[in-house]
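Heads up, the thing below is written out as structure tokens.
Shown here: the complex without one of its protein chains, the others still in place.
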Amino acid sequence: MSSGSSGFSSFKGSRFSRRRVTAGAAALAAVVALSACGAKTDAAGGSSDKAAKADTSGDTVKVGLLNSLSGTMAISEVTVRDSLKLAIEEINASGGVLGKKIKPISEDGASDWPTFAEKANKLIKEDRVVATFGCWTSASRKAVKPVFEKNKSLLFYPVQYEGLEESPYIFYTGATTNQQIVPALDYLKSEGKKSIYLVGSDYVFPRTANKIIKAYAKANGMKVLGEDYAPLGSTEFSTIANKVKASKADAVFNTLNGDSNVAFFKEYKSAGLTAKSMPVVSVSIAEEEVKSIGSQYLAGQLTAWNYYQTTTGEANTEFVKAYKAKYGQDKPTSDPMEAAYTSVYLWKAMVEKAKSFDPEKVKAASDGITFDAPEGKVTVDGASQHIYKTARIGKIGSDGLIEQVWDSGKAIKPDPYLKGYSWASGLS
Amino acid sequence: MSELSGLEIRQLRVSFDGFTAVDGVDLDVRPGDLRFLIGPNGAGKTTLVDAVTGLVKAEGSVLFGGDELLGRSVHNIARSGIGRTFQTATVFEELTVLQNLDIAAGAGRGMLTMLRRRKGVPESVGRALETVGLAELADSPAGTLAHGQKQWLEIGMLLVQDVRLLLLDEPVAGMSHDERQATGELLERISEDRTVVVIEHDMDFMRSFARSVSVLHAGKVLSEGTVTEVQADPKVQAVYLGHAAVQDAELILAEPEA
Amino acid sequence: MTEPTAPKGTTVVAEWVVKSPVLKGCSARAAAGFAAAAVALFALAPLALSDFRLGLLAKYLCTAMVAVGICLAWGRGGLLTLGQGVFFGLGGYAMAMHLKIADAGPGNLPDFMQLYGTATELPWWWRPFENPLFALAATVLLPMAVAAILGSFIFRRRVKGAYFAILSQALTAAFAIWLIGQQATTGGTNGLTDIQGFFGYDLNDPVNQRMVYFVIAAALLLLIALARQLIHSRYGELLVAVRDSEERVRFLGYNPANVKLVAYVVAAGMAGLAGALFVPAVGIISPAMIGIVPSIEFVIGAAVGGRASLVGAVLGAVGVAWAKTALSEEFPAAWTYFQGLLFIVALAFLPGGLASLVGIVRRRRAARAGGEPSPALPLGEAA
Partner (left out) sequence: MTVILGQTFTGISIGAVLLLIALGLSLTFGQMNVINMAHGEFIMAGAYTTYVLQKSISGAGLSLLVALPVAFLVAGALGALLEWLLIRRLYLRPLDTLLVTWGVSLMLQQLARDIFGAPNVQTRAPDLLTGNITIIGGDDPLTFANSRLFILGLAIAAVVALSLTLRMTSLGRRIRGVVQNRDLAEVSGISTERVDRTAFFIGSGLAGVAGVALTLVGPIGPTMGTNIIIDAFLVIVVGGIGQLKGTVIVAFVLGVLQSVLEYSTTVSVAKVLVLVAIVAFLQWRPQGLYTLRTRSLV
């Protein structure tokens, strides 16, 4: 075919115009981009400070609730969100904070760490909240930590965790390792358990916890007979159950998370292992999880927390009553929920002592703040921004509730880096 | 165009899971022939072509212009100058006629040419458009072509591919009488400087255009020769109807394969 | 046909482009599109959006970059890759590793290694990433190399269609599990977080965040231009041919494995670059961006917008990511339903994605205008 056909001659013409337009567009884009940057460089400093500053002008103040309402973590985090809302309602009913009502802004972290960072940014910059409550997994906390630090805004984190962290803008109201894992080991030791097997999900908390356990065991004459990790969400535990059984350990230390616990305990029972022959101490199984695994498989097994629904005391009776009244009689209360509930009251007390919502002033006022929490009296340690907590070992009953069988007697001073324990010196 | 080459098949054997589809075929196609392969369903015609083009594994020997084809990959065999079509016209429906031909012409193109846009119409593509009579439709998507036009496009693709051996599987199935005539004349022209092998059921078409015929039956070559010789062969008559006349056999043969 | 003169001829051009596929790669419309996109990305968005929203847009644009690659590999090449998370992750980790080393300063270990690791010095495979040039090159070349190796195995053995999709999904799952298992050297589930600097620029500074946005926007336009060139080149035509009939292409003397490999490798490189730029924009890379779910989410955008259309895929990716943010802010449960519905509607009833609506509308209008309706736009037509 000759190239003189109509199609091809206009082909050339079109190319020509395309070049021209493209060149024009590129030049325009470049100019616009440069000018946009130039302008922003001058203005940015002022405007961004203003944007990040919390809004305390009206007669309400906003706080952020940052929890996974969808995805795999929603199971646990929704309960935390519910108990945060309960605390806020109670505070508003009794007059609010510094005369201002609290307005909660709830955001969904969607069990996805970058989403947590995004939503934290939104709460601080768009909603201009005075403080944020929430996060559950270590990964989500690590993801938002720089956001709160960058914007100098406060996060209250309500879940037991692996320690080794002190962020100036986070208050940790769950247990650190020396308030949960170390006491649990003390308990096992006092019960005469000489050898243990470690089972955990493959993520930061179990791996760090097991590092601490191994150091403790070495210093205390206990043997660690095995250590196994299953990918998060893994539900095939027959091999691990075989390994545990073959090890003939005195006890199992379980740091599995979520769905994996269900499969693990079903397999554990099928293998003929019982709470009598080889007790399992779990640090991630609270009342809610007992409900979903079934006491058929769990009765007699041990847990380590700072609070149970059955914890005695006036404050807890009222908390449980209020929670069930609001969310249903069949809804149990658990440690992270209690820590979340407590965190709101602690924040209120700090604000009132500081007479300001300003994060810097709130931080400065935090040391020594106390609150009669459902778990008992808690005190804020201003230096580490953790709180003093009592450790409690519980036994799961056939009714699905957890009965306390041991406690540490007094609230333990938080020590996230385990500086007070000589055996832990090589850990970090 | 390079010199004409012929096809030399010796003791070709293809079996699938115990079933032998081609059972020791010897076949010679001399350079520049217009050979028709006929035979009842399941005779092994398409499998034979599959074996030659590397689609199925086979034993024996297939020499083309003196080079062994067996054991080589499909695209490798294609590059040595052998092209084929399929029972159902297989063109790239979402590309235009021009694009189809351009792709067929370009197996040997270098990286840089491939990554640039096509500018103008390559000479061989232009010639093929004229040869197969699709110049008017160059910019239409191939999917919008009529059935016969697709078959011609396929033949055109083989032409620009510059193959020396064309293996055509039922190229006139579903065509009108005029289209068949045109196709036949096209094949005659093509076979002036290429070797052509056609699998066909249409006996009229075969009689009009075949220079030589091979009859396959049950995986073997039953008969070979000119149209007249083959029609007169009692073995062929026996295969097709046992006793009946050739005329009847042709009726049967004219039924298109499902 | 005469050369149309602007501006009266704009609609004529549109018609003309549709009717003459030969010319579709070179239309003035495309150039105008580029100009409009550049103005929107470089001028309008920064003026209209707050720093926070602009940051989100940067994140969406990273998703769009992956979608450009998916458009090429899946839309044009028919390779449904449910494993783009692997390449996104490789690019992201390559970038984040360098930034973590740079943050830590010379001689120091990145923070998480001090916390969770036992090593006193950088693992050997971290060392090359100290070099910024190596790290930058690796963000694109590493995913491409991995794709080349995987692809050459997979395609040569003619693993295709659903097999390829499931295999790529399994690979991304395996990669995520492996990453999580290496906590001491990869940060495990946490990933690499708390990234402070970007080649000497402090990421806490909003001005620098803005610059990161501009870099991302420019990279996206660059990738679109690159993909356009590929799609409209002879290679692009061949790729569509391979998608439609791989065997036929083989009989024309091409090795389809190589044709597919190129698209797969280029898509991997694009995902890698997207991952690398995601890191300074969001400040984190973790296995959560790599597993099965994020990998499928990369595909959603392209599918909804129109897998075979670059513009469709890019707008689809940005739109779906935006819808996720907007809807999940208010109704987290509704988002899941909406996401499911999007998939179903887009794929079952509108396989060309929203981009095919443009074609349908245009044909209607042409029909109403009394002209002959132009032939149905096949999947690959609208660009």
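A few notes on this one:
Letters A, B and C mark the chains as written, and numbering starts fresh at 1 in each.
Here, a contact is a pair of C-beta atoms (placed from the backbone, for glycine too) under 8 Å apart; a residue touches a chain by one contact, two chains touch by 3 or more.
Being a predicted model, the structure only gives us computed values, none of them experimental.
Across the entire complex, the residue among A:56, A:92, A:195 or A:235 in touch with the chain not shown is A:235.
Per the touch definition above, the residue from C:207, C:296 or C:323 contacting the chain not shown is C:296. Note that of C:43, C:104, C:136 or C:167, the residue touching the chain absent from this view is C:167. Touch with the hidden chain on the side of chain C covers residues 78, 80, 153-154, 157-159, 161-163, 165-167, 169-171, 173-174, 177-178, 180-181, 245-247, 292, 296, 299-300, 303, 333, 336-337, 339-344, 347-348, 351. Residues of chain A that touch the chain left out of the display are 72, 74-75, 78, 202, 228-231, 233-236, 238-240, 242-243, 246, 259, 262-263, 266-267, 269-272, 288, 291-294, 296-297.
The rule we apply is simple: only the chains that are shown with their structure count from here on.
Among all pairs of chains, A-C has the largest number of C-beta pairs in contact. Here the spacing of chain B and chain C, counted between their Cα centres, is 43 Å.
Centroids of chain A and chain C (each the mean of its C-alpha atoms) stand 32 Å apart.
Shared interface positions of chain C, i.e. residues touching 2 or more other chains, are given as 20, 22, 26.
Counting partners per residue, chain A has 7-8 as the residues that reach two or more other chains. Interface residues of chain C, counted against chain B in their complex, comprise 20-22, 25-26, 229-230, 232-235, 237-238, 240-241, 244-245, 247-256, 375, 378-381.
If you check the complex, the residues on chain C that touch chain A are 1-3, 6, 20, 22-23, 26-28, 30-32, 34-35, 38-39, 41-43, 46-47, 50-52, 55-56, 59, 114-116, 177, 180-181, 183, 188-191, 193-196, 204-207, 210-211, 214, 218, 282-284, 286, 288-289, 325, 328-329, 332-333, 335-336.
Chain contact summary for the complex, chain B toward chain C: residues 53, 55, 73-75, 78-79, 83-84, 86, 90-96, 98-100, 102-104, 106-109, 113-118, 139-141, 143-144, 157, 161.
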